[in-house]
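All protein chains but one are shown in place.
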Amino acid sequence: MMPNDPYNQLVRDCFSDPQHAGDLTNEYQITSAATVAESVAGDRLTVTVGIDDGLIAAARFRADACPHLIAAAELACTGLENQTIGGLRDFDSHKIMRRLSVPPEKIGKILVLEDVLTTLAQQIEQSIQE
Amino acid sequence: MMPNDPYNQLVRDCFSDPQHAGDLTNEYQITSAATVAESVAGDRLTVTVGIDDGLIAAARFRADACPHLIAAAELACTGLENQTIGGLRDFDSHKIMRRLSVPPEKIGKILVLEDVLTTLAQQIEQSIQE
Amino acid sequence: MTDAIVYLDFASTTPLAADVAAAMHECTAAENIYGNAASQHPAGRKSALVVDHARQQVATLLNVEPERLIWTSGATESNNLAIQGVARTRQHRGKHLITMLTEHKAVVDTFRALEREGYVVTWLAPGEGGLLAADVLADAIRADTQLVSIMHINNETGITQNIHELGHICRERGVSFHVDAAQSTGKVRLDLSDAPIDLLSLTGHKFYGPQGIGALYIADFAAVPITPLVFGGGQERRLRPGTLPVPLIVGLGRAAEIAHEQMDNDLRHLRALNRRLWKGIADVADVLRNGSAEQCFPGILNVSVADVNGESLMLGMEPICVSSGSACNSTSGESSYVLRALGRSDREADGAVRFSFGRTTTNDDIDAAIERYRYAIKQMRSLAPGP
Partner (left out) sequence: MTDAIVYLDFASTTPLAADVAAAMHECTAAENIYGNAASQHPAGRKSALVVDHARQQVATLLNVEPERLIWTSGATESNNLAIQGVARTRQHRGKHLITMLTEHKAVVDTFRALEREGYVVTWLAPGEGGLLAADVLADAIRADTQLVSIMHINNETGITQNIHELGHICRERGVSFHVDAAQSTGKVRLDLSDAPIDLLSLTGHKFYGPQGIGALYIADFAAVPITPLVFGGGQERRLRPGTLPVPLIVGLGRAAEIAHEQMDNDLRHLRALNRRLWKGIADVADVLRNGSAEQCFPGILNVSVADVNGESLMLGMEPICVSSGSACNSTSGESSYVLRALGRSDREADGAVRFSFGRTTTNDDIDAAIERYRYAIKQMRSLAPGP
């Protein structure tokens, strides 16, 4: 990586070989997916989680987005697995942004990820109550 | 000589080793000298001729002037020797300027030479009449 | 897939030709030329001599008299000198100027700056195929129009304007005509000897010459007087003072000479590469070609898809070096205004890739680019959420 590279190595790794790209089948007690589209740039992000026994057993994402958001989604999915569903609300996007060295002008874009996770949390809480 | 040299080889030769620089002693039937000073640039040119039997036996110059005028004076002195004194009036400065590739903006300066020779011709004609 | 850099961004800047580097090296090292070309002493005259020679080389390329060329630092400066220069000199006659929406930033931003000063600019939209129709230009010219500036080859699409036809209209109407030929000089034949072109900008680093040197061609100094941008010594007819960068000028001259000799070969080579590249990607689903093969310079192939993020596509293209229509690769923060002026949507402009290639590009380079482009599009699409 060159010092003036807009993407750090973690972004590049997550981007070129995302381990959590894709969807989930209905093998979990709860499978829930949420999509948020950002209107200006047209970025879209879907996150799907599979819940078993109150724990996030698996998390996957799909994105039509810039490399930083793709990488952020990948890191988020990695981090969410084996967490309780509270993790969706406690999610610290700023920590991820620091790890990914997201430039200031892009921080707004990455917040889409928080929106998706919040939406997911709401959906799941609702489906548990039902 | 480089093509963009402001001085052609003839100017350079006349400048670096003028054969007719200097004055004349009174060994001629008539020795006459004239000086013209150009007011703007401060150029000064003296031409001295020695006349024997109506012929210019010797011609010399002194100059505080630019290289083109020095070279023109040298060529003029060379050309005048062994001419009749009519040569002072018939002197063709344009031919010399062509040989010296005098740039257009300098032609005015070289005309100082014509002035000197005309003055000389008048002086000599007068001294013959006396 | 290849891990080595494959450079397909020749429209941005070209590598220095080996012969150009050699000429510059010979000038500085072998012939020990370093004098100030404005000095009359021997060291200065040595410099002036090679500067004159280079001016002749560029003049030969354009088939003009060498005295018509003014050295500048590049096409940005040449464009500014021409446009600001004419506008300012002529402002007492009228403040109306004409250009196109699809010009390079160095033209667009110059006109925008003049607008802020009170000049009135008509921004013509391209018509069919990105071209400016002659009658559209004719209709735009007013009694107070002082200058028309139209680029020759577009830097993003390669679309090539009919500058001769447009120039004739300007000449008929007595309006000065400037051409930004940064992308065409040294690449396509440009005979200015009886072209109706008053001013033309070029830059060395687009045709294998050095970066930081360009020129402005001025057909007639008396007919089209220009107010300088910078003031100082008497260099370049007082239009562009400053110590002449002798090795750069030597490099630009040599690049012009090589371009002149190689042009037909170069063009043949580019046409073959262009066909190969398009053949390799034309069947990617929903791919759009920005500019048709007929009206485009073959060294550029610009293609769009609407359903992938431009920035990610660029990263996915690495280590193939191409240029994008996306916001993130530009300092302006918006997707290509050129492609949008051609009718592309924001998303299509954002998902554009400009492949540009040149004398040293090989079939292998093109094949690597095809493979990578197909792969990147496929990856992006497979990663995307459903509609």
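Order of writing sets the chain letters: A, B and C. Residues in each chain are counted from 1.
By our rule, a contact is a pair of C-beta atoms (placed from the backbone, for glycine too) under 8 Å apart; a residue touches a chain by one contact, two chains touch by 3 or more.
In this text the structure is predicted, and so the values were computed from the model without any measurement.
Q: For the unseen chain, which displayed partners does it touch in the full complex?
A: Across all of the complex, the chain we cannot see touches A, B, C.
Q: Which residue among C:A54, C:M314, C:A368 or C:L383 touches the omitted chain?
A: For the chain that is not drawn, the touching residue is C:M314.
Q: Identify the residue among C:V179, C:I213, C:A256 or C:L342 that touches the chain left out of the display.
A: Touches the omitted chain: C:I213.
Q: For chain A, which residues lie in contact with the unshown chain of the complex?
A: Given the touch definition above, chain A has residues 2-6 touching the missing chain.
Q: On chain B, where is the contact patch with the chain that was removed from view?
A: Answer for chain B: residues 6-7, 12, 15, 18, 21, 35, 41-46, 62-67, 70 touch the chain left out.
Q: For chain C, which residues lie in contact with the unshown chain of the complex?
A: 5, 7, 9, 12-16, 21, 25, 28-29, 32, 34-36, 38-44, 73-77, 79-80, 104-106, 109-110, 112-113, 203, 205, 210-213, 228-235, 241-248, 314, 317-323, 328-332
Methods note: only the chains that are shown with their structure count from here on.
Q: Chain contact topology under the given definition, line, ring, star, complete or other?
A: line
Q: Using the average of all C-alpha atoms in each chain as its centre, how far is it in Å between chain A and chain C?
A: Comparing mean C-alpha positions, chain C is 42 Å from chain A.
Q: Which whole number of Å gives the spacing of the CA centres of chain A and chain B?
A: Here chain A and chain B have centroids separated by 96 Å.
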